[in-house]
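So the structure is just underneath, and the comments pick up after that.
With one protein chain held back, the other chains of the complex are shown just where they sit.
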Amino acid sequence: MDARYLQDKDELKSTADKVDEDRRALLTTGLVGGAVAAAALASSVAQAQTTPAAATMTPFWPHPKWGKDDVAGGSNWITAAKVLDTVKWIKDGKIYRIGRVYETGMPKFGERAFTMRIPGSPTGGPFGKNMLVYHDEYLATEIGQTGTQFDGLGHIGIQMGKDGDKNQMFYYNGHTEQEIGGAYGLAKIGIENCKPFFTRAHLVDVEGLKGQAWDAGQEITVADVRAAFQKQNMQESDVKEGDAVFFNTGWGKLWMKNNDKFNSGEPGIGMEVAKWLIDKGVCTTGADTWATEVVPNPNKDLVFAVHCELIPKNGIYNHENLDFTDLLADRKYQFAYIFSPAPIKGATGSNGGPIAVT
Amino acid sequence: MDARYLQDKDELKSTADKVDEDRRALLTTGLVGGAVAAAALASSVAQAQTTPAAATMTPFWPHPKWGKDDVAGGSNWITAAKVLDTVKWIKDGKIYRIGRVYETGMPKFGERAFTMRIPGSPTGGPFGKNMLVYHDEYLATEIGQTGTQFDGLGHIGIQMGKDGDKNQMFYYNGHTEQEIGGAYGLAKIGIENCKPFFTRAHLVDVEGLKGQAWDAGQEITVADVRAAFQKQNMQESDVKEGDAVFFNTGWGKLWMKNNDKFNSGEPGIGMEVAKWLIDKGVCTTGADTWATEVVPNPNKDLVFAVHCELIPKNGIYNHENLDFTDLLADRKYQFAYIFSPAPIKGATGSNGGPIAVT
Amino acid sequence: MDARYLQDKDELKSTADKVDEDRRALLTTGLVGGAVAAAALASSVAQAQTTPAAATMTPFWPHPKWGKDDVAGGSNWITAAKVLDTVKWIKDGKIYRIGRVYETGMPKFGERAFTMRIPGSPTGGPFGKNMLVYHDEYLATEIGQTGTQFDGLGHIGIQMGKDGDKNQMFYYNGHTEQEIGGAYGLAKIGIENCKPFFTRAHLVDVEGLKGQAWDAGQEITVADVRAAFQKQNMQESDVKEGDAVFFNTGWGKLWMKNNDKFNSGEPGIGMEVAKWLIDKGVCTTGADTWATEVVPNPNKDLVFAVHCELIPKNGIYNHENLDFTDLLADRKYQFAYIFSPAPIKGATGSNGGPIAVT
Partner (left out) sequence: MDARYLQDKDELKSTADKVDEDRRALLTTGLVGGAVAAAALASSVAQAQTTPAAATMTPFWPHPKWGKDDVAGGSNWITAAKVLDTVKWIKDGKIYRIGRVYETGMPKFGERAFTMRIPGSPTGGPFGKNMLVYHDEYLATEIGQTGTQFDGLGHIGIQMGKDGDKNQMFYYNGHTEQEIGGAYGLAKIGIENCKPFFTRAHLVDVEGLKGQAWDAGQEITVADVRAAFQKQNMQESDVKEGDAVFFNTGWGKLWMKNNDKFNSGEPGIGMEVAKWLIDKGVCTTGADTWATEVVPNPNKDLVFAVHCELIPKNGIYNHENLDFTDLLADRKYQFAYIFSPAPIKGATGSNGGPIAVT
């Protein structure tokens, strides 16, 4: 993310303080199940919209479906039945790589770094009469938060008390910063708890809908999603619980072409589509952008509000900096999405090589 | 690898020098196609076995099947037809994670390190009235060569000239150290060139065959492989070109239980099974050990000779430190192996979350 | 530090909770100057010793001598007059290196790491007709807290409220965790604020006093210090404000010889000598051990209590893992101590090459 979107943080915090009590009350009421509860809460929140606590429409914890002890969130949707349903979508046998190459010069958020060194040349050898020589590589990076990155449940939380009190920063299923924080890895809800994804995925090509790449700050609405489904000859009702829904905005074309612009903001979904995704019960979302959600948010009070909505509150994952170029070239909008996060203990996300199979 | 297996390197080098010329002549003759050529070379090598150049039975470069410009090796086997064949093996919809959790305390070869730090607690925030807080993780490691690791084509080479001459160290398809080496990543044949794997895999459970875990230095023979196939009710002829073959030795049970012993050596395949794998045309092999091959090699002249045989000469990958526990519990010996390496530009291998699907 | 000394943390925390209020009251009374205040407080604390708040004898903040805005602590003593006084002690012109070589295998506290890689071989070149080639080194480490390490003011703080509340963790001059913490460096009181040291130093050789190396858990008393001064033909009154006082225990002989034992504890100073150092007005202390202070503390309630006393409360630095071997061989107990920390912005300490000059 570009630092400019964080500059107003202090201002926002001052106005936010006064709504803390309301918010906390709301968020902890959520112990009811499924879509009914979501609807009820959404309605109560609609009335509360004069307060800025916009990020509070759905139950927060315990998770209404996965329960208070769950640490796997949306990846729980990946059952044997889901795999078998997904296999039915594999007809051509064609594999598309939908992740980007990891390299030092790629766009990076804030202070994150990606530095690789090859120790020696070669690193070691020769060994034996077979005269083996070998290379390693030494990589230092925010491994789960650079390049094509898969946000885990420990990545995003919500502060619900005063600044600096780790007991009042809440993550998925109510885990606090005090409980999960750690100098050497998250003590809980690390990415190692996330199950592999093998599910049906729907690509919403809003770039194709509009005929051009979208601009930073432009929010994808539910109407846009529906229009894209229609244009792509897909049924909204095809989106089943546990499926994945991805967005192509065209913004990804800036990758390694104009990194400064790429980092300066992005088009993406807002709270409306976030709620739609939650209603649909997706396991993960993602996009050809670095945050999936619109930056800056048209609602100036909100900063990465979709992240808050999806990850800590609903356990829905977010796969960023995807690349749908080849799929789009083949007009493949529905496919098997296969991604198995690297189970790095206590990590906030994962690198990897996501694929689409048709 | 335990350092003790490298101690004899200087002694070995002195005896190896005198066979350099023979070896180079042999290796560069290979420009003939397929199995016939391999057989011919194997026969010429059989006569040459009085020289210690044991690691030379098959063509080295250009690769007889993939050609002189190829940089993807065994991953080229993963065609649409192979994917569709593999899908037929998915009947239960059950996903097995066959990679291990990455953590600081895991066994590591030599000087390799795995250090992770969570910057701050949290790393940033709160942002917006939605009060987002977030974590990153900073990981510094030999990313492709720690934990469950997938050896790429740039990992292993063969020195065929005097020590220190990078023009005489050869990697897959004849690339030299001078061509591919680089302080910040391999200039060629990095892991980003490897295609995703979605193929049929056969697990050879020699632990099950023997009824107990194997010991370090014990070599799995072709006879063992065949006996395991029989015991597991599998046909050797089921192993098709482009399939994967993995080995379970029981040695992996030492993981995080007795790391010193785990590192001190391992049971595994030797040159005989390596040739069998090459003949079968596997895309990759792998095991529940850190090298897949027997350490120390019963032939004292050889150090990681299987690595030399498979990777630089034949472009066959090697997935190490796998964990077949759950598959074995369910007696699942044949499955879809799905693994898509993280395309880290210029890396020697990849981390990740390999899965088996049945 | 060996992890075993931290195991009882939870137990200790529970008993410590009840003394929080007392402690906070005491610590914030300190706004009086110099030795009189210290004596007065020491007396009030003496009466309070039935409470376990043993770490509270002297004013905490604002610092009575350097004032509320100070960020340089004991390094403020290094004035021009001090330099000129110190120069008088340089008579031989002999330089002694009193820091250790930094290397991967050295003893390290807890999870700290020290990993160095040489990128390429060489890293770059040849350039120009002069055919320059060059090497870099890539080092990843807790730079201020591995090997011979100089503890800065941001390294150590005292928690005075409930767990997890960063507003109640206090560092030098009352800075809170909330104020100074940061994912990418300390926002305040980083080591870059520390001035270079060029001062008179006194080496207290308690190993020489006893005729043998001390054991872990043995506390150096003021009586020991005085006996050592006498044995070394030094006057206690020679220790002037702004001088440095170092301790040789013999424990350092374990360095790279028996790292496990070295890390398992150490002899060193306790609260009594800490107070003596504060009374003397030293700029820094240090030792041939990894903490300078006795580990485990004979008072089971205390864990690194001398660190708390010296650094956050009094702004006195601590130079650990020094090596006095050459000085001792020459019976040089008084010397110019010259050390200029690397001004790494926001770091908690510094590596470097401290020297003694006689």
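We call the chains A, B and C, going by the order they appear; numbering starts again at 1 in every chain.
The rule we apply is simple: a residue touches a chain if its C-beta (ideal position, glycine included) is under 8 Å from a C-beta of that chain, and two chains touch if they have at least 3 such contacts.
Keep in mind the model is a prediction, meaning the values are calculated, not measured.
Sort by label and list the shown chains the missing chain touches.
Computed over the complete complex, the missing chain touches A, B, C.
Write down which of B:Asp163, B:Glu272 or B:Asp301 is the residue touching the left-out chain.
Within the whole complex, the residue contacting the unshown chain is B:Asp163.
Among C:Arg97, C:Lys210, C:Lys261 or C:Lys332, which one is in touch with the chain left out?
In the complete complex, the chain left out is touched by residue C:Arg97.
Using the touch definition from the top, which of C:Ile78, C:Ala201 or C:Leu254 touches the missing chain?
Checking each option in C:Ile78, C:Ala201 or C:Leu254, the one touching the absent chain turns out to be C:Ile78.
Given that one chain is not shown, which residue among B:Tyr102, B:Tyr138 or B:Phe197 touches it?
Checking the options B:Tyr102, B:Tyr138 or B:Phe197, the one contacting the hidden chain is B:Tyr138.
In the full complex, which of B:Arg117, B:Lys188 or B:Lys345 touches the chain missing from this view?
Going through B:Arg117, B:Lys188 or B:Lys345 one by one, B:Arg117 is the residue touching the chain not shown.
For chain C, which positions touch the chain that isn't shown here?
For chain C, the residues touching the absent chain are 5-6, 9, 12-13, 15-16, 19, 52-55, 78-84, 87, 90, 92-95, 97, 99-104, 110, 112, 116-118, 121-122, 124-145, 154-160, 163, 166, 169, 177, 181-186, 192, 195-196, 198, 297, 301-305, 307-308, 338-355, 357.
What does the interface between chain B and the hidden chain look like in terms of residue numbers?
Looking at chain B, the ones touching the missing chain are residues 111, 115, 117-122, 138, 140, 162-167, 176-178, 183-184.
Which parts of chain A face the unshown chain closely enough to count as touching?
Residues of chain A in touch with the missing chain: 104, 111, 113, 115, 119-121, 123-124, 136, 140, 181-184.
As a working rule, only the chains that are shown with their structure count from here on.
Rounded to the nearest whole Å, what is the centre-to-centre distance of chain B and chain C, using the mean of the C-alpha atoms as each centre?
48
What whole-Å value do you get for the distance between chain A and chain B if each is reduced to the mean of its CA atoms?
Their C-alpha centroids are separated by 32 Å.
Find every residue in chain B that makes contact with two or more other chains and list them.
Residues 104, 121, 124, 136, 140, 181-184 of chain B each touch two or more of the other chains.
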